[in-house]
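For this view, one protein chain was removed and the others were kept in their places.
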Amino acid sequence: MIDVINLEKHFGDNKVLNGINVTIEKGDIMVVIGPSGSGKSTFLRCLNCMEDPTGGQIIFHGVDIADMKVDINVHRRNMGMVFQHFNLFNNKTVIENIMLAPVHLQCKDLKKAKRHNRIIKFTNLFRGKDKKKAPVEITTTKAEIVKNARIKAEELLQRIGLLDKADVYPSTLSGGQKQRVAIVRSLAMNPEVILFDEPTSALDPEMVGEVLDLMKALANEGMTMIIVTHEMGFAREVANKVLFIDDGQILECAPPEEFFGNPKNPRLKEFLSKVL
Amino acid sequence: MGDFSKKIDKFIEIFIDYKGYVKVLEGLQNTLLIAVLGLIIGIIIGTLIAVVRVIPKYKLMPKILNGICSFYVALFRGTPIVVQLLVFYYVLLPLMGIKITGVDVSILVFGLNSAAYISEIMRSGIMSVDNGQMEAGRAVGLSFSTSMLKIVIPQAVKNILPTLGNEFIALIKETSVVSFVGATDLYIAFNYIGSNNYEFMVPYLVMAMIYMVLILIISLGIKIMERSLRKSDRRN
Partner (left out) sequence: MKRMSKVLVLLLAMSLIMGCFVSCKKEDTDEFTVGFDAEFPPYGYKDDNGEYVGFDLSLAEEVCKRNGWTLKKQPIDWDSKDMELKSGTIDCIWNGFTINGRESLYTWSKAYVDNSQVVIVKDNSGIETLQDLKGKVVIVQTDSSALAAFTGDGATDENKALCKEFKELQQVADYNSAFMSLEAGIADAVCMDMGVANYQLEQRGNGFKMLKERVATEQYGIGFKRGNTELRDKVQETLDEMLKDGTFAKIAADWGLSDSVCLGKEGTDSAYLNDVTTKNDSEPFIDKFLDVVGKLSEGMVASLSIFVLTLVFSLPLGLVICAIRMSKLKAVQWVAKIYISIMRGTPLMLQLLMVFFGPYYLFDIALSSEYRFYAVIIAFSLNYAAYFAEIYRAGIEGIPVGQYEAANVLGYSRMQRYWKILFPQMVKRVIPPVTNEVITLVKDTSLAFAIAYTEMFTLAKQVAAAKASILPLFIAGVFYYVFNFVVALVMERVEKKFQYYR
């Protein structure tokens, strides 16, 4: 689904990513680990162009989204992202956080269709009788979009057991609750893949479990996920591919049993001996 | 000379019997008109400038725009508003062949002037909003401008509201210089009463009181607004 070809990223003279090649298939649960400063977060952020790559290609659905000319916003809708610091919109309630993007984008499409129809209606005046163009069919209204989005958002909140928090502002939630809301916020867009950027690093230990459980549930449903994390246990249990990045390069890529049981790269051996 | 009550009587006589209050109301109206419209123009242009100045600058166009905006800000913040008023009224607008009244010129100049200040206030407000908010907006597929308008700017506005209120108060006080382009403001109105009376102390004291009351009311309004905007970080 995603082909990363020779991806490079440097900030000034500082080379952070140094030619990354990897392929992600549909349904993959890929965990990325590595020492701090190795470039694993940058790698993840390059995947949906939060950082613009300085070289290489990212082929997503046959389109190179690393190309600056591509409208990245369209592709980002299919790539959810979850941040270390949650980044819930502080000025929106929980449910508004979830509904904002779907409602806004669908309304935009609706408006576009309406405008298109107006133009067709106008130009039809000058067309011959049999040459008239048919307008695009509009099946929905703004109220319906909002209604559907609300139903969906409530379902999602129900799922994480936070329906009673729908109308509060994020500042009143605990860290674990915030992160779970952030995860369902990205789910609301029906993405094909979700990127997790150290989703549990900023949480108190007793809240890590609830977030990881939600992620496991998603994995079991067959969601494609790319996860940067330090939770080795989670990687071993859930991932089907584990990636080790150091100095901006992939040093090892293997299924978890092999990755943890029989590491080949000396740097990875050293790393594992420290963290396990 | 120390006959203060006599002076007050005389003031009241001119204020009421000689229709001094009409002048004062006209002056008050102009003062408020200039300050309010100036603030609105300032907020609109200032926000635009602030946004231009926080756009990432990899490309040429944002760089040029940023340069123009910082020059604009430096120019309007670096010279006294009186000079700006005179230059606009006597030089720039006549050069362009536009003939407008002193009040209109004042609104224009006060708007442009406060835009420079508000852009800096707004910029600091935008920068005080965590970068993650913008990133999250982009990550769910919203465009830069939508994320800015729906997520970052509302939060920025909440942060800068007290400063914005101070800017409005400063505007009200600064309007006392518009007499230079022949606009009647509070200052001129009371000067008129004073010159009919050959006594300026009482009118000036009354004028000072009017300014104080105006500013107290505005400060109160700002406080109420702040409270209602703070609901998103209140813990229930």
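As written, the chains take the letters A and B, and residue 1 is the first residue of each chain.
FYI, contacts are C-beta pairs under 8 Å (C-beta built on N, C-alpha and C of every residue); 3 or more make two chains touch, one makes a residue touch a chain.
Note that the coordinates shown come from a computational prediction; the quantities given were computed from them, not determined experimentally.
Participant: Taking the full complex into account, find the residue in B:K6, B:K59 or B:R77 that is in contact with the omitted chain.
Facilitator: B:R77
Participant: So which bits of chain B touch the chain we can't see?
Facilitator: 1-2, 14, 18-19, 22-23, 37, 40-41, 43-44, 74-75, 77-84, 86-87, 89-91, 93-94, 98-101, 104, 107-108, 149-150, 154, 169, 173-174, 176-177, 179-180, 182, 187, 191-192, 194-196, 198-201, 204, 207-208, 211-212, 215-216
Assume only the chains that are shown with their structure count from here on.
Participant: Mind checking the centre-to-centre distance between chain A and chain B? Centres are C-alpha means, answer in whole Å.
Facilitator: About 44 Å separates the centre of chain A from that of chain B.
Participant: Which chain A residues qualify as touching chain B in the complex?
Facilitator: 48, 50, 52, 73-74, 76-77, 79-81, 83, 85-92, 100-101, 104-105, 168-169, 171-172, 182, 185-186, 189
Participant: Report the residues of chain B in contact with chain A in the complex, numbered from low to high.
Facilitator: 58, 130, 132-133, 135-143, 146, 150-151, 154-155, 158, 231-236
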